[in-house]
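Only one protein chain is missing; all other protein chains are in place.
After this line comes subunit A, so read on.
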Amino acid sequence: MPILCKSNCGNKAVLKRPKTADALCKECFFAAFEAEIHHTITSSKLFRHGEKVAVAASGGKDSTVLAHVLKLLNERHNYGLELVLLSIDEGITGYRDDSLETVKKNRDDYEMSLKILSYEELYGWTMDRIVAQIGRSNNCTFCGVFRRQALDRGAKLLGVDSIATGHNADDIAETVIMNILRGDTARLSRCTDIKTGGSEDSIPRVKPLKYTYEKEIVMYAHYKKLVYFSTECVFAPNAYRGHARAFLKDLEKVRPSVIMDIIHSGEQLRFKDTVKKPTRGICERCGFVSSQQPCKACVLLEGLNRGLPKLGIGKKSKGDRMIANQEKEMALRDKANLVKNDF
């Protein structure tokens, strides 16, 4: 006996929604899924008519669904947006080169222009080469810091008004847990924001899928037959997020609303004035947004170029010592050369 769609349309239900436990048919699910994202976009005033928006596209399920839904809603509700795809090529053989093929398919399917920016052209280093230098322990730090800035650079290049990212509800709930466990109050205070940045020098980032469950994104992509790329990064087991994720998935079994509840908790947290907050400024070296001088990307890059790849990992004082030691050594070597050349 098939279960019928809860909306009394007479069709057979195909899935149980994680958010509401409603059984819906394909068509009613599509309608609800799209309507909720539309509601998120309008109620949070994510876009204004006439804006140019870059969709941060990795070729994965979230950004593929985001590009598809934004195009659809833009036409259906006349947002008046110019949508473009922005991808970052980290230079990871066997991973990003394949996923970029998926993004190119998105470009053709959705008739959006696509800009691909590579770490190679921005920083002179691919992730393959960085990993060869640093090994497999801190490589994700490089990749994360560089990507964050690369998106900003790409957005500036394209002259867009905002960047839309595919963060979903499960991602955000995981991030809240991770930031609590790390005591990272600065990130904790902004990780649930649906819109970040947007002060004079930074381009705002928005998360239209903030309240959308991962299960529904995957089901939507499946039923709509959207093509996406789903291989794990060859360098990143991302253990810490994996634990947060497993923890949440287990909790969800006993309390289905846990994802929304944690996001809500994150949104409602207030921090004492005594909690040190980073002041956002501009990196004096590269001119991009940063709360440190110089910015993390510049320090990491300097480390790579000096042959001290661990420079930006860990405390700043340690990095300063590394630079001082290297300069001392180089001075000694110069002196030695000088002495040698005297004869």
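Heads up, the rule we're going with is that a contact is a pair of C-beta atoms (placed from the backbone, for glycine too) under 8 Å apart; a residue touches a chain by one contact, two chains touch by 3 or more; residues count from 1.
Criterion: contacts and distances are computed from a predicted model.
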Missing subunit (named according to UniProt) among the choices "Adrenodoxin, mitochondrial", "Transmembrane protein 237", "Transcription initiation factor TFIID subunit 10" or "Ubiquitin-related modifier 1 homolog": "Ubiquitin-related modifier 1 homolog"
Residue in contact with the excluded chain [from A:Ser230, A:Gln292 or A:Asn325]: A:Ser230
Which of A:Leu73, A:Met219 or A:Leu311 contacts the chain that the document leaves out: A:Met219
Listed residues A:Lys156, A:Lys249 or A:Arg285, member touching the removed chain: A:Lys249
Subunit A residues that touch the omitted chain in the full complex: 3, 12-16, 23, 58, 60-63, 99, 166, 168, 171, 214-215, 218-219, 222, 228-233, 245-246, 249-250, 252-253
